[in-house]
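The next block holds one structure in the form of structure tokens; read it before the comments.
Omission of a single protein chain aside, the complex is shown with its protein chains in their original locations.
Which chain is which? They are A and B, in the order written, and residues in each are numbered from 1.
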Amino acid sequence: MSIVGVNDKQADPNVTDAERDERRAEVAAGLSRVVGARWVATDPAVLDTYTWQYTAEAITGSNWMQRPLAVAMPADTDEVAAIVRLCNTEGIQFKAISTGFGAWGAATEPDRVVLLDLRRMNRILEVDAKNMYAVVEPYVTANQLQVEVLPHGLNTHVAGCGAQHSVLASATSVMGQGWDGVSMGFSGRNLLAVEWVTPEGEIVRSGSVDASGEWFSGDGPGPSMRGIFRGYAGAFSGLGVFTKAAVKLYPWAGPGHLEVTGSNPDYMATIPEHHVAAVCVVDGWDQMAELGYRVADAEIATFMSRNAPSLMSGVLTADNNTFADLYGVPLFHEMLYALVIVITAESAEERDLKVDMLKAILSDLGGGMLANLGGPEEVRWLMRAVRVLARRIGPGDLIRSVPGAVRMLVRDARRFGLGRLSEYLPSFMYMATVTSGLNIRGVFRFGGTFWTAMGSLVSWDNAIHGAKVGAQVKRKYIDKGVIFDDGADNAWGGFYEGGTYAHLEELACYDPTDKDAADAVFEYVFETNLVSIEHHTGLPINAVGPANSALFGPHCSSYDTWQDRIKASFDPHNTADGSFYVEPDFTPNERMVAGAENVTSDRAPIDPNAPDL
Amino acid sequence: MDTTHPSSRHQGLEDLRYLAAKCVRCSLCKFPPLVKVESQATSSICPSIDTYGFHSHSGGGRVLMALSVLEGRSEITEATRDAIYQCTLCGGCDVSCKYVSDIEITEIMMALRARSFDATGPTDVQRRILDNLDRNGHPYESGTREDCLADIPGVRVGPGPTILLLGSAYAMSPERRTTLRNMVRLLGAAGIDVSVLGADEPDVGTLALALGDLKRFDRSASAAIGMLNDSGATEVVCADSEDWATIRAHWPKVAELGPPARHVVEVLDDAVRAGRLTLAHPVRVRAAWHDPCSLGRRSEPYQAWDGEVRKIQGQLLVYDPPRPVNRGSSGCYDPPRRLLRAVPGLELIELPRNRECSYCCGAGGGVAEAYPELATAAAMERQREAGTTGAELLVTTCPGCEQNLGGVEVAGVPTASIYDVLAASVWNQHDSFTNGS
Partner (left out) sequence: MTPRSKEQMRELVPGWEPGEDPDSCGVVHARTAEDVVEIVTKARGSGVRLRARSSAAPHSTVGAGDTEAVVVDLSELRAIQRIDRRNRVLLIEPGVTFDKLVVPLAAAGLQAALPLCPRPGKSALAAWLDREATIVPRRQWDISDPLLCVDAVLGTGDRLRTGSAAGPGTLEEQWAAGEAQKGPMGPGHADWMRLFEAAEGAMGMVVWASVKAEVLPSIETAWVAGADTLAPLVEITYRVLRRNAVDICFLVDRPTLTDLLAVDADRRPSVERSVSAWNLVMSTAGLEILAQRRHDLSVDIVRTEVRAAGARLVDPPPGGRDRLLHILRRPSEGMYWRDRRAGAHRRLYFQTTLDRAGQFVDLAHATVADEGFDRSCLGVYVQPQLAGRQCTVEFLLCHALDEEAASRARSVATALAGRAAAVGAFFSRPLPDVPVPGLVTDATGDFLTRVKAMFDPQCVFSPGALGIGGTD
């Protein structure tokens, strides 16, 4: 998930260093009165640890966002509210973060923003196992909540950025796509009641918790408060601070603890008895569309996601050199059109039913699957793979690739002590999808970072349409050498709410220290945004912040103007840093304008009916 | 190579910049590899951030401070220096990062310490430690190796085929003498003819390294390696786990040690497996093993790499030749477990955070001396963890761990050195640990 079109601002030239330092000291003194001096940081190097951020390079042109005025670590809601009121009084801004992963966790204006690092607020306040919800403070991570609720026979939605994300931040404030959406929804839709410190410093509790102190509902009386602050994107702290949130939990037909064997970096999950992890392969986007719809209709999958060969190879390997070897084996590319499906079941009977349903669908589509189902299924998959590859790359190349494939299999057999791809690939994908603990491997590691594009929450057909046109934009930048060549198609995504809607985002991996790449990726994102408008692929994952609202608003019911009104109404003094949300009097900076001009003068040709890759 | 220490193979901040710049601030360095986390209570791997909270006090945070300093965005102030040194250098962050990436966090943190030391000199506490090293040959205010030897009757002093490096932490601490005595007795019982160097035992450089005084470390390590190489010894056995990590992971940057080196637990493990040491008497206790960072993830051998980063397929970063990466898995984990399992009646319990995912006791990296609040907080946390397992005894082998975990026993479980437990089994001698020595 990433953002383009956020305005990086410069320091006020009329303020001298001495004045700035004096201001910082004054604010720090005020913050110290609230949280204690121990929990206030103003040291430049310490503040810089809140300034370096992934995706910063495409916003600021360097790896650094802007340095905050101070960082404060409140212990509770009252302290948060006191800090927010202080910011109102002082005419400065605040931004709240939990793990603070991503440029949106940083300031965009130098020395004007107090960051609230909410790490001290890290309690799981309640797990209501019967009614399947948990109440959490901001720094409870998805991983922590997951391991605490699995023993209750429950699970929690984990966002695709990795399970170290804050449950509360994802549910209240920031996106929320994930591998498990088909059974565990989208972060924003899993939100129940909240405790919210408004931009004016009022403490508000929504829904049932306001009425009775119970957390099961955040909607009403009447229109839902969730309508104001959440949306698809979340307000990125631009509309206050959430200090407690109730989130839905989901049934987990699995063990209370996932058994993981091996040692770093080759941990391997033992797939529980009634679970199946399957890489389900079909041939082409049209069949992939069918596969998605049919599996969703049949209610087979607990986890269902599309992962390109590059992503799966990345997850399987611990370093880029090994990745390059593995990715070079054509066998892996047979899985270009594949969904990773994890089946969970309470009983053998339920598992067998779901597996048979899946087999029936794949058989109908001429597909195959690599799953932890033993030999015959693997043989079927292999025969199909050879057939498909012989057609796709030709028999000659296929034969020439055999030594590489054998080397890979031998190496991995040695590495895992296993003989068959059908055991370790499903195990890795199972571990990756269930725990969301391996995500950095699959995207960040290749070039050092990544941005993403497209990725609206739409019908599965439309998501695939977006992936097809998005890949054509990406090809232009790959050809320029500024994006890792993953075959252009690295659309990752999943399904939500039983397959009601879906998303596919077009990942672009690159070296963040490469200035050309950073500039180009900015343009890549902007160009895919234009394509989203022109080809009606929905409001993309990048449609965040004032520049994008201005870009998309006129094409989308002028929602930007209504957002502006929400901001003006609920944050009349513009105290909450809305740089990734809504900024009054926003004007794009020079970099943004120049990038946009570059794109519009050199557009990638798009053929919406282009053949499959 | 950084120009600060041209004579050694230490990597300076500039050398490590390409790795530091890979940090995406994902915060995974704060947790064990997520697939290994079992509960929220045991979901941290970093005592520093648990104690101080700010991102600067995580592995990734220190990487970013290093980048800030490197790029001239900030000077090293007193607050920066605290943030740099309020860390036990336990390497937990390094393991977690290398589950998904390959940033050498520990190396970067050590290089940042060196930069800090060069730029600002030692803090008052550090100055006292260094003065002690100069004055006493060890980092403590008082104590002599002669006093120590007096408490280990029968040990041979002087050159011999197997040299036992006692280190300073055991040798200078009267409270640890029983343990040291048991260790030497066990080696003897195993038929290993060890000798100690007595007053001539060199400082291996552990604390100088931790404080970032690389010149001093190079001098110490160089002298120690030279002495051992010249000693005629055919094997070096190391008693102090902190020194063990130094010898394995950092001495090779200075010079090659001729004779092979092993840690005491490896020697004893071999002896028991070969039937040369018999653990005869039952020790009926539920014991949890605490993996010292220095015996485990930080003791992986140094692997030199002299190559370059290349880009292929546009922006895919690869190493030419492939760069070896230590990920914490090949530390010394099985020997102490095998030893304890071999003790009749002893039930070995795994702590939730174990092996490469162990939680640091809080004593390392110069923290016990300079930031006792961190040392105490970490030990309390580890004791709390042990307490949840039903363990009756927390066993380890590192003088720092034994001291620090034992110092907060009131919060948890009595602590014992593995040598005391083994001695109890060999000689039916229980008083050495049941009183919480």
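By our rule, contacts are C-beta pairs under 8 Å (C-beta built on N, C-alpha and C of every residue); 3 or more make two chains touch, one makes a residue touch a chain.
Predicted model only: the values in this text are computed from it and were never measured.
Trainee: The chain left out here touches which displayed chains?
Mentor: Counting the whole assembly, the omitted chain is in touch with A.
Trainee: Touching the hidden chain in the complete assembly: which of A:93, A:143 or A:532 does that?
Mentor: A:532
Trainee: Given the contact definition stated above, which residue among A:76, A:126 or A:219 touches the chain not shown here?
Mentor: Of the candidates A:76, A:126 or A:219, A:219 is in touch with the missing chain.
Trainee: Out of A:75, A:124, A:556 or A:594, which is the one that touches the chain we can't see?
Mentor: A:556
Trainee: Please pick, from A:90, A:325, A:497 or A:612, the residue that touches the omitted chain in the full complex.
Mentor: Within the whole complex, the residue contacting the unshown chain is A:497.
Trainee: Just one of A:83, A:121, A:135 or A:233 touches the chain that is missing; which is it?
Mentor: Residue touching the absent chain, from the options given: A:233.
Trainee: Which subunit A residues touch the hidden chain?
Mentor: 128, 130-133, 153, 185-186, 188-189, 192, 202, 204-208, 210-214, 216-217, 219-236, 238-239, 248, 251, 293-294, 297-299, 346, 349-350, 353, 356-357, 360-361, 456-462, 464-465, 497-501, 532-539, 543-544, 549, 552-553, 555-560, 562-563, 565-566, 569-570, 581-582
To be clear about the criterion, only the chains that are shown with their structure count from here on.
Trainee: Could you please state the distance in Å, as a whole number, between where the Cα atoms of subunit A are centred and where those of subunit B are centred?
Mentor: 37
Trainee: Give every residue of subunit B touching subunit A within the complex, in rising order.
Mentor: Touch list, subunit B to subunit A: 18, 21-28, 30-31, 33-40, 43, 49, 53-56, 60-61, 64-65, 67-69, 73-77, 79-80, 83, 95, 98-102, 311-319, 322-323, 325, 327-329, 355-356.
Trainee: Spell out the residues on subunit A that touch subunit B in their complex, using ranges where they run on.
Mentor: Contacts found on subunit A: 39, 41-46, 48-54, 63-64, 71, 73, 99-102, 117, 119-120, 124, 140-141, 143-145, 147-148, 162-164, 257-258, 260, 263-265, 267, 269, 318-321, 323-324, 431, 435-441, 444-449, 478, 481-486, 509-514, 517.
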